[in-house]
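Sharing a structure, written as structure tokens. Questions coming.
Some chains have been omitted; the remaining ones sit where they do in the full complex.
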Amino acid sequence: MPPPIITLTTDFGTADSFVGTMKGVILSIAPDAQIVDLTHDIPPQDVQAGAFAVASAYPYFPAGTIHVIVVDPGVGTQRLPIAVATGSTTFVCPDNGLLSRALDQTGARVGGVPFAMARTALPDTWHAVHLTNADYWHQPLSTTFHGRDIFAPVAAHLASGSPIESMGVRITNLVAFAVPQPTSVSGTSIGQVLHVDRFGNLTTNLRSSDLPQGQLEIHVGGKAIAGLSETYQDGGDLIALIGSGGTLEIAVRNGDASRALDSTVGAEVHVISRS
Amino acid sequence: MPPPIITLTTDFGTADSFVGTMKGVILSIAPDAQIVDLTHDIPPQDVQAGAFAVASAYPYFPAGTIHVIVVDPGVGTQRLPIAVATGSTTFVCPDNGLLSRALDQTGARVGGVPFAMARTALPDTWHAVHLTNADYWHQPLSTTFHGRDIFAPVAAHLASGSPIESMGVRITNLVAFAVPQPTSVSGTSIGQVLHVDRFGNLTTNLRSSDLPQGQLEIHVGGKAIAGLSETYQDGGDLIALIGSGGTLEIAVRNGDASRALDSTVGAEVHVISRS
């Protein structure tokens, strides 16, 4: 049987020993675990960036993978520590919106103002528990490092075969933020920049199916782009293409679109049809 | 049997291939090793930061773990390459003070001026060797990369079951620096900032048992903080709490205490009782 996979996504950075400490706790319980770092460079306390990173990567892991996410400004407060099994994947994290995008991908919708938090009912296929059984925790429990004391050991016990039901009390809704959805007004598709990657490429929430028909013109950061390119080397300096996540992406050939357009997460992107 | 764990702590950064090279050497000797990065972002040649990182993390790893530490400004000089077995843990590193804090945690005390280096007798339970047996090294031996040529292969041979006794000559003292200890003057507890983490939180050396009784007032960086908080969200903007390592920590809610107080490693922290 292949070793169980546990991924880690945090805002801890890699200069301190926080991540190493979590790995020590995991390996003390599940010595065969295959631990994979998704990223530890989520900006401090940026729950939305954490939600984006996890939702982008988790579908590429094999069934049975356990994803630990620790972006936890409310550590030690009343926010719940949770584990959520979706059928093929298990998430272990604080209940603070980190699963909003994963939830959104299932079709669940949180109403209200974009990025506002609300309690959201879970899909029937998801099984969530409020982690309350301290038998599965590292002792003594701190009030400031639940990554070490709750999330890492719970993930390791899950990897070792302990059932999620034993770890706490079932809950049927999660805290989630309203993920902004593309809209269409008079034939113009309007979306938002979700993420700026290392290269300065702007990832948006506009899927191919959200775009108008015909010859497209893309407006972002005060600039207009004519048509979609196939690759980063195709077209002019400033280009738009369908990125690897299946959504519209804005890039600068061998350059940094975020800097060139002075645009970042939240910026609006308009797509019109010229034909 | 679970795979042997080897952790790596260096000042090599992650942009060069130094760390990858060490892993190649380890896996060539111990192909089943589970290699864990503690951190490679120790500031260049900062032995004290290396000592802090390892002492913070190693107690959370399972018995038998081997910790390789390479912060080695004196590489190729007369400083000794060593391996030190404590009973449950083995360290492999240069003898330049990197084990000072791990040693301090055992109750061993280095006299003299804080951070001054001195030879320090080992606890009876520690078994240390000066690594002299070149059969366990990577050849040819360089004068500038003992991480690759001595420390990585020695750790891998230890992980594969070779006894520490075979690797060199026993020594009974180490180079260590005097770890600053909290003091108490007229009811005021005086400690030092040991570390600034990614969030700008200031970790001190004041344990709960070092603090006065009653209603506390904490003075640091020219500011006063009334009382201890339970969590990072509790109290005012500038807070003090007992951190995950069991010592007093100074934080700014959703902010950076190091920047707010213009304070860093070595800054004094005074705690007085108002009642």
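Order as written gives the chain letters A and B; numbering starts at 1 within each chain.
Note that in this section contacts are C-beta pairs under 8 Å (C-beta built on N, C-alpha and C of every residue); 3 or more make two chains touch, one makes a residue touch a chain.
Bear in mind the structure is a predicted one, so any value in this text is a computation, not a measurement.
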{"item": "Number of copies constituting the complete assembly, 2 shown", "value": "3"}
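To be clear about the criterion, only the chains that are shown with their structure count from here on.
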{"item": "Approximate Å spacing (C-alpha centroids) for the pair chain A, chain B", "value": "33"}
{"item": "Partner chain A, residues of chain B touching it in the complex", "value": "2-3, 5, 7, 9, 14, 34, 36-42, 53-54, 56-58, 60-62, 65, 195, 197-199, 230-234, 241-244, 249, 254"}
{"item": "Parts of chain A lying in touch with chain B, wherever the complex brings them together", "value": "11-21, 23-25, 27-28, 31-32, 35, 44-45, 73-77, 142-145, 148-149"}
